[in-house]
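Worksheet for the structure shown next.
Note that one protein chain of the assembly has been removed; the remaining protein chains are unaltered in position.
So, chain A:
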């Protein structure tokens, strides 16, 4: 009875007949069972893929018999592996499921060896018929021609050919799409069940973070806010510090802000007023009627109604500093100015609504203005400057970072009017200003400026700045800040040090990237009174420059050297002076 070469087959059982007709073979089933556990169902289209391990002893026999089943062969195949299965199935069922499946499938479908394997049996039937037709018949080899059972057309069998439902037969691509089944859809991966140990370890990220003592204290204080005696002797504590700590923890709320209010208060500073709503601002005014100076940072929620309230409830207010009052509208500003003719300081940062009409109103209602800051005011333009020029008492002027840069002519004009009295000037961020602003605006007009900031004005040239410091008749500066002016380098630095070196306490030349090492070496000896220095991104700073500074400036407390790559680990240090930004230092956060 040669099984190999001829097609004669002896009598077979109904089962084997059925299996052969449907094209179910041992190879395909075993492979499918094995790979179904590991990856999404691999199409049995690759008929000649490798088998999994446990079948290898029987591989030869099976390969010789891949057309169908012989009952003889069936038994012999079953004997060995099923014996194995019996022994092991008591132990690690999950692991053996795959192998068991494979072996089971090799056997008869209606096998009565169902010991403890109802699971496996049903799994078998499920995967046999559940898979979308891909495996329920032996797919003809790729590239061969088949007739579509629906439209009777001839088509080429590909990897994506779908079997017709009901079987048997195969559908051409169009009919497959028409029937709704997407041939290209990847089969869903079988859902893996986690081992029980793994399931228990759930990390809950929404659990509370360990509270800090500061936050606990703040909560406690908020609870006792009404009961002032409970909080002990407040007088001994600096309320400004409390306010600072509250703001630092971002916990300043309408509930605990009243802690800082007092009828005798003359000034209030909130570094973070984010949580205060307009009502809270009204309360602020009502409870601090004697307020003369008010500073609110991050006060985004303040708006017109609160401003209106302030008009009548802060009669003594002379200085108002607001960072971020973007909701306050033009009329509110105008009303406020009208009610506070005694205003001496108005410092506003970030307001898109402060416009020319407001500026006019300010100029006419508050002629005594001493301090003016309009930083990041979206509507600022040259026309504003006409009105700025009318303030006779102006000492401190900042017109920085407008949405559209001021022009040189307008700036020159306003400097002609007010420049001689100014002690602080900041024109940062006006990137259209040219060297002429130095020659025509600053040099002829300024006399008393001690703090000068000309940051981010890209058009300024090295030569012009150097000449400016040479030619200006201003007194020696105390604070100079000219960061992010790319062209400035040696001439500017030399001029600066020659003019003001001895009196400089703060210097910021961040991003003067071409300043030479020699010029930097002169900072130490020429500026002995420096306390704060920013030489970040000046590429030629090295350890010797730092040493010169530490030696030459006994009062230095803060040196910023971010981006100075030539600094090494051996950069000198000094007690009391913090050098921030040295990348080579192991302890980067000093």
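Keep this in mind: contacts are C-beta pairs under 8 Å (C-beta built on N, C-alpha and C of every residue); 3 or more make two chains touch, one makes a residue touch a chain; residues count from 1.
Everything that follows uses one rule, which is that contacts and distances are computed from a predicted model.
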item	value
Chain not displayed: protein name in its UniProt record ("Elongin-C", "Response regulatory domain-containing protein", "ATP synthase subunit delta', mitochondrial" or "Eukaryotic translation initiation factor 3 subunit C")	"Elongin-C"
Full-complex contact with the absent chain, from A:10, A:143 or A:211	A:211
Of A:242, A:356 or A:498, the residue in touch with the unshown chain	A:242
Option touching the unshown chain, where A:142, A:178, A:220 or A:476 are the choices	A:220
Touch residues of chain A, complete complex, unshown partner	204, 207, 210-214, 216-221, 224, 227, 230-232, 234, 236-238, 241-242, 245, 248-249, 587
